[in-house]
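As you look at this complex, bear in mind that one protein chain is not there, while each of the others sits in place.
Our next item is subunit A:
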Amino acid sequence: MTDIAIVDYGMGNLRSVLKALEHAAPTASIVVTSDPSIVHQAKRVIVPGQGAMPNCMRELDARGLHQVVLEAAANKPFLGICIGLQMLFEESEEGHVSCLNILPGKVVHFPIEAMTTTDGQKLKVPHMGWNQVHQTMAHPLWEGIADNTRFYFVHSYHVETSHLKSIAASSNYPFPFTCAVAQDNIFAVQFHPEKSHASGLRLLSNFAQWTPNFKN
């Protein structure tokens, strides 16, 4: 039986997620798959992703993965990465598409006109590089990772949610934005743990061992 299924919907560099997980969880059986039945049977599910949201949602539907991803988000340890975080929300400004609607909120572009620091420096979009992640809740996936550790980001859109109790971390660029959320069996991050060196590997290893408290 598959311990961890990495959902392949044809977007992004899934191989880096696989390689990092193999390193972080050497005894787990891990597959990259677009087969809904394998995702259905897996104990844990990771939805990574890069690229444009409209393509991502379309591919998820085209490959018959939409339902099984919803199911995983409802009943097993679930990790969303980058687009995999963004798609949990209601809708995205990127191509104006509806997303999975699991968490309240939307995905918006960094406002180019507001991208300056207090001392007048211009900030570039995409937000690309290593930024500090400020943990706003205690969570098993933060185990062994110090508050304000830097993780690797690359994105032009970010999540806006009023559902404050699901926010697990924020980052500044130049204003604070939500970069991780957690609810029941779901944990999702805007940054790329698979590209974030030792701290990223630790987060993946925490996920591989995580036993969430399900809501009743």
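Keep in mind that, in the parts below, a contact is a pair of C-beta atoms (placed from the backbone, for glycine too) under 8 Å apart; a residue touches a chain by one contact, two chains touch by 3 or more; residues count from 1.
Here is the rule we go by: contacts and distances are computed from a predicted model.
Novice: When one chain of this assembly is omitted, its UniProt record names it as which of these: "Cysteine desulfurase activator SufB", "ABC transporter ATP-binding protein", "Imidazole glycerol phosphate synthase subunit HisF" or "Peptide/nickel transport system permease protein"?
Specialist: "Imidazole glycerol phosphate synthase subunit HisF"
Novice: One chain isn't shown here. Among A:Ala74, A:Val97 or A:Val154, which residue touches it?
Specialist: A:Val154
Novice: Consider the whole complex, including the chain that is not shown, and state which of A:Thr2, A:Gln50 or A:Gln209 touches that chain.
Specialist: Among A:Thr2, A:Gln50 or A:Gln209, only A:Gln50 touches the chain that is not shown.
Novice: Need a quick check: the contact residues on subunit A for the chain that isn't drawn.
Specialist: Answer for subunit A: residues 11-13, 15-16, 19-20, 23, 50-52, 112, 115, 117, 121-132, 148, 150, 152-156, 172-174, 194-197, 200-201 touch the chain left out.
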